[in-house]
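My questions all concern the structure below.
Removed: one protein chain of the complex. Kept in place: all other protein chains.
Entry: chain A
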Amino acid sequence: MTLTKDAAQAAQIASNKKSEMNTRLRASFQQLLAFASLLALVLFFSVANANFYQAANLSNILLSTVVTGLLALGTTFVIITGGIDLSIGTGMTLCSVMTAVFMTQMGMPMIVGVLCGVLFGALMGGINGFLVAVMKIPPFIATLAMMMVAAGLALVISGTKPVYTTEVEGFQKIFALGKSIPGLVIPNAVFILFAAAVVAGLLLSKTVLGRYTYSIGSNEAATALSGVNVTKWTVLIYTVAGTFTGLAGVIATARLNSAQPAGGAGLELQAIAAVVIGGTSLAGGKGSIIGTVIGALIMSVLTNGLSIMSIPQEWQQVAVGVVILLAVYLDMMRRKKAAN
């Protein structure tokens, strides 16, 4: 009888090992799948139109990914906790206005102005975190209010007119359009995005903050019962997200060499779409930075490719909407299969 029990246990262990292997394979398969869809899109547009696969156009695609990509990076953290941040679009605009104001009207040196612009984003994120974690206002409402506040403040502070930074020596060159690597047509802003992605990836996978981000999204009550100060970490996570918003504001200003106070609304939804296409669950607990980067790239490849094929802008929007539905539905099916 003990013999049969041992045999049964051995079989059990073997089958467990097998299922663990499967789980891991499936996880890497998912990342591969997203990446493969990106490649498939690039391939498709390259074949469909010769103008697509040109160095200048590819560099354009990357440049157009930067601002949404940065916003998406930050908001990935918030979404993994099970929250949402609607304030990043107009918040980015406010940070842009503030950066321009810091450097021109307040006469700060460029680098200080940039730092202050980024920190201003962190401050807004911190306020969001405070509203959500301390005052217990649902994230949707708290950040919706913040979105309106930021939109209004951007207009008030700028006097509803663009704030130009053309006087600031080297700003546009260093933070957006300059090309630091000889022989490559890729502008600096793109490198900033990828550097930010690496930092975000490390933060999420290698640090305590990242661990608690997943943990809170997975089971907030259990995390709190395990002795983690959930309030403090939630505020910090929103602050991190805000920092990325601040950086996005700086880059947006540099790119146009001006702060445009009326823009930004709608960008938050594009960023959220990129995050979701990248496989991050709006229910929290699941997601990755690499997924978000791929998601953001899929969005801009799609938009760029469709315009090169002279598809009218109205239809581009329809296509993006369909892609979002498809991506999320496929991901849900995959998870459901994994669960069985």
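Note that in this section contacts are C-beta pairs under 8 Å (C-beta built on N, C-alpha and C of every residue); 3 or more make two chains touch, one makes a residue touch a chain; residues count from 1.
FYI, contacts and distances are computed from a predicted model.
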Point to revise | Chain excluded from display, named as in UniProt, from "Phosphoribosylformylglycinamidine synthase subunit PurQ", "D-xylose ABC transporter ATP-binding protein", "Aldehyde dehydrogenase" or "Peptide/nickel transport system permease protein" | key: "D-xylose ABC transporter ATP-binding protein"
Review point. Of A:162, A:178 or A:285, which sits in contact with the chain we cannot see?
Key: A:285
**Study point:** Chain not shown: contacting residue from A:55, A:141 or A:225
**Key:** A:225
Practice item. Could I get the residues of chain A that touch the absent chain, sorted low to high? Key: 5, 8-9, 13, 16-17, 19-20, 23, 206-211, 214-215, 217-219, 221-223, 225-228, 285-286, 338
